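Dropping the structure in here first, questions after.
Removed: one protein chain of the complex. Kept in place: all other protein chains.
After this line comes chain A, so read on.
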C-alpha cells in the first residue's frame, strides 16, 4: 500500500472522526436524542455501505471487461497466426500469467498490431502474385476460354506455403510466357528471313495474322492460335520457297546448259552469278535477300527465254551454215545435193516451230557425213576426171593454137607457147587412153556401188561417150579440112602460076585474144569474135559437153567466164543442169528486137554480172555482123528497122557506124523501146521481127502518135497522157 493512499485514508479517517466529533458537538448543542442519534449514525453507515458496494461492482465489471478484451485479443492473435500458418507463441506466455490483467492486455496489444500488419503484408503479396498469374493466364489464353475476372484472395489461408505454391505457379506461368514469347519471336524471325528471301512484305504478312505482331515494340500476342497461325504461315512460305527454289534451280540449270552451249562470255554470266552459285544449295542455304522473289525469278526466266531464242536462231544459223557447207561440198565433189527445197521446207518448218531445229541439224550433219563418205569413194575417179578435163582444156587450147597461122612468128612468149603446144600434143595423144581408163574405172565403180556415177548431175559415162563421139567428129572435120586445104593449096599454086603472088591465106580467120578495149576500129579482129566458122563447132556441141571444160575452148571465153558468178542461179548457161534443160534450143535467149537477137546468137553470150564494157564490144561486134548481112539484106533490113523500134546504141558504136559509113542512120536514133509487160514470153526471132510483145498502151496514143511514147505502169494506170505539144518536143529530142 502506497503511503499516499494511506495518508489519504488516514486523512479521511481523521476527517470522518472530526466530522463525527463535530456532529457530537452539534448534537450536544441541539440536544438530540440518543435514538435519533443512533438512527442518524445507522443511516450514515448504510449510505457508506451503499457507496462501497457500487464501487466494488464497478471494479468487478471492469475486470470482466479486461478479461474479455484479453480473450478477444488472444483469439484474434490465434486466428491471424493460423491464417499465416505460424505457431501462436503468445498463448504460452499468457499461461505463465506473469502479471495483472492490464499488463497482460498491454502485452498482447502490440503483438496483435504486429500480426495484423504482417497479415496485410502477406495479403498484398498474395494479391500481387495472383494478379501476375491472372495477367499471364490472360495473355496465354486470351482469345480462349479464360474469362477475365479480378484475383480473389482466400483470407483464410495466407500461409507461406500457399504463397510459395502460388509463386511457383506464377514462375511456371512466367517461364511459359517467356517460352511462348521466344517461340513467337523465333517464328517471326524465321518468317522475316523467309520473306526477305522471297521478296515479300514481312509486315503485311504478319499484320494479317495479328496486327500487334507487326508493331516493332509493344507486347506480342502469344496465344495458342497466333502461334498456330504463325506456324501455318511459315509452313506456307516454306512450301513457296521450296517451290520457287525448285523453279530457280530448274532455270539456272537450263541457263548453265545454254551458257555452256553458247560459250556465253563471263561478263554476261556475271550478272546471273548469284543465281547460279545457288544451284546446288539446299533450302536453308538460300538466305540472300530477294533471291527467290518473283522479280528475280522472272528476270532469270526472261534471260533463259532470251538465250533459248538465241539458241534457236544460232541453230538456225548453224543449219544454214551447214547447208552452205553441204552445198560447197557437193559443188566440190560435183554431186547434186539432195533436193534443196526439202531443206528450205525444213527451215520454214523450224520457223513455224513444227520441227525441232536440232533434228534438222542432225539430218544435215548426217547428210554431210554421207556426202563426205561418198566423196571419199569418188575421190579417185574425180581426180582422174580433173586430169581428163585439164587435158581437154589443153586440147582445146591446142586446137585454137593450131588455127593461128601466125603461131610460128617470133614474138614475145612464142617459145613458151611452142613448148606448151608440144606438151599438149603429147597429152592429147594420151587422151583416148585416159578416157578409156576412166570409163573402165567408172564402170567398175558403178558395178560396185550399183548406182550411176554422176558429175554435176550428169552421168559421167555419158559425158565420156559424148566426148568420144565429139572427138571422132572433130577428127573427121579435121580430115575434111585437111583435104580442103590440100585442094586450096593446089588452087593457090595454080593461081600463083597465073598471077604470080600468093595471097595470105585465111587471115580473116585468125584467132586472137579479144581486145580489151571496147573501142571500134579493129573490125577484123572483133569480127572474128562472132565469126560463123568459129561458132559452128561450138554450137553443135552437145549440151553435156558444154558442161565440161570445152566451154572454155577459147581464151576469150575464159575472160568472160572470169566474171561467171559462182551461184548457180546467176549463171544459167554455165550450169550443167541448166544447159541440159535447154538442149535443143541453140539460141537460148529471147531477144525483143533484132539487134538483141544478133547479140544472143553470137556464141559470146553475155553472162550475168559480166562487165558492161564487154557489152559495148559485143555491140560493136553486132554492128559488124550486121554489116555482113547488110550487104545482102540491106534493103530489107532498112525497111524493118524503120518499122521496128530503134534502139539506143552507145556513142562508141555510132562512131564505128560513121566510120564504116554503112549502117543506116536509123541506128543512131535513141528512143528506147518499151518492152511492155515483159512477162510476155519473147521468142528468138530469126528474122528481124516487128515487136512481138503485146503492149497494151492507151489505144488512143497508139493511133494519134506515129512514134510510140513509153509510159510507166503507173502512168498507164493513172491514164496519164503527155499533152500533144510535149510530144513534139519528145520527137525532136
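Methods note: a contact is a pair of C-beta atoms (placed from the backbone, for glycine too) under 8 Å apart; a residue touches a chain by one contact, two chains touch by 3 or more; residues count from 1.
Definition applied: contacts and distances are computed from a predicted model.
Going by its UniProt record, the hidden chain of the complex is named "Mitotic checkpoint protein BUB3.1" among "Mitotic checkpoint protein BUB3.1", "Large ribosomal subunit protein mL40", "GPI-anchor transamidase component GPAA1" or "Sorting nexin-4". Considering the full assembly, A:321 is the residue among A:168, A:204, A:306 or A:321 that touches the omitted chain. Note on the undisplayed chain: of the listed residues A:179, A:228, A:290 or A:348, the one touching it is A:348.
When the omitted chain is restored, the residue from A:29, A:201, A:448 or A:714 that touches it is A:714.
Across the interface with the omitted chain, chain A contributes residues 313, 316-317, 320-321, 324, 328, 331-332, 334, 344, 348, 351-353, 386, 389, 549, 563, 565-567, 569-570, 572, 581-582, 584-585, 588-590, 592, 596, 608-613, 615, 647-648, 670-675, 677-683, 696, 710-718, 720, 722, 726, 730, 733.
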